[in-house]
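Every protein chain of the complex appears in place save one, which is left out.
The chains carry the letters A and B, assigned in the order they are written, with residues numbered from 1 in each.
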Amino acid sequence: MIARVVLPLVAAFLPMSSGAQMAPEDRRSGYEFMSAETRAMQDDEAANPATLWLLDGEALWIRKDGRADVSCAHCHGDAATTMKGVAARYPSFDLKLERPLDLEQRINACRTDAQKAAPLPFESRELLALTTYVARQSRGMPIQINVDARLQPFLDRGRNAFEQRQGQLNISCAHCHEQYWGRKLAGNPIPQAHPTGYPLYRLEWQSVGSLQRRLRNCLAGVRAAPYPFGAPELVELELYLMWRARGMKIETPAVRP
Amino acid sequence: MTPIAQALEARAAALEAELQRAMNARQDPQANGAYSSEQIKSLQTELARLTSMMQDAIRKVVGDAPINRGKVKLDLPPLIDNGNVVPLSVSVDSPMTPTDYVKAIHVFNEKNPQPNIVSVQLGPRAGRASISTRIRLADSQTVTAIAQLADGSFWQTTQDVIVTIAACAEEIS
Partner (left out) sequence: MARAVVTVPPRAKRGEIIEIRTLVGHRMETGFRHDSLGRPLARDIVTQFVCTYNGTEICRAELFPAISANPLFTFTTIAVESGTLEFKWTGDNNFALNETASITVE
């Protein structure tokens, strides 16, 4: 891939630290970096391939499962009402586990605790469908991550992960996404890395995928060993990215190149 | 592939190899027997005439009939986000009456491993000869759309597109 050639050249010229964060008014969703055709794909539910996953999620929401033989709807009723605003608040602090969980983990926690069912594997079609369906109910709402004393250390670790150099290419997330956003990488503009539309349909994947899948791709891209799905490091990074995008509107299910 | 097409393919491959050598020689100041601009130009022209896979696929559909230019409108973004999903629309200027209508629309590409993209059978019931889909493109190339009318005539239009990120390139992980 061209990244193999471009990134080492880029890395050689980057300054040591990139501590400054972008001003809130400079933030733009990845939507604005796409072509008009791709934007049209996201806006039109009849043409957005993620609609297929949405419909699957809708069916799963009312399907009974597990030893308790109950569906999500049994406790949560109509998702359009009860799940409104939920995705905009995730990752969120789990009191029992005393750490943040992202939406996928929260859904699996519900499955094991309430439905007495096995958790769904990460990136499985079913988990993606359910997560997309739940997150869709927050479409148009502003991201709202409130950080209290319990969440602060996790947020700090997420911020450090975002700003530290890593991988063989020895660059940080901040280098591309804070300093060089808008410039081109392999012919495409670099977005600012605001996870406003996850789970989303990525043209490159030709499938819906989670934010963690994208983060793992990024880590592989700088030639760092990607953390496994569900790793606390990924959740902390998700938390930081969502906090960094606070106030921006949820677009799930988005489409990205 | 027909024998003629195979022979053309082989010629095209040989030309490509020679062109590659010529370009390499131009960039290497120490190379002897470097090609002149005219020689390179004539290699390129012959190669262009031999986009054989696409031409062969078109001939399979059209036979020996002449292909007119016009009537067909091909909508493709000139610069593409990702070659995996390229929106494509084809529309044909036709009244779509029971006697004057578009029988079929065929779309071909030049540089994917396979030259066909889609073939659509229509008829007067369509009202309008207009279709849309999303396609994969492996490289910057020319896309050709051909309309087959009820009177047996063929009409075509082409469009060049630039693809920076090719289709089907992501590693399966």
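Simple rule for what comes next: a contact is a pair of C-beta atoms (placed from the backbone, for glycine too) under 8 Å apart; a residue touches a chain by one contact, two chains touch by 3 or more.
Treat the numbers as computed from the prediction; the structure is a model and nothing was measured.
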item: Listed residues B:Leu43, B:Ile58, B:Val72 or B:Ile117, member touching the removed chain; value: B:Ile117
item: Omitted-chain contact residue, chosen from A:Asp56, A:Glu238 or A:Glu251; value: A:Asp56
item: Chain not shown, touching residues in chain A; value: 46-47, 49, 51-52, 54-56, 58-59, 125, 206-207
item: Touching residues on chain B - with respect to the absent chain; value: 84-86, 109, 112-114, 116-123, 125-128, 130-137, 167-168, 171-173
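Note that only the chains that are shown with their structure count from here on.
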item: Complex contact set, residues of chain A against chain B; value: 1, 34-38, 40-41, 186-188, 203-206, 220, 257
item: Residue ranges of chain B touching chain A (in the complex, touch as defined); value: 77, 79-82, 84-85, 87, 164-165, 169-170, 173
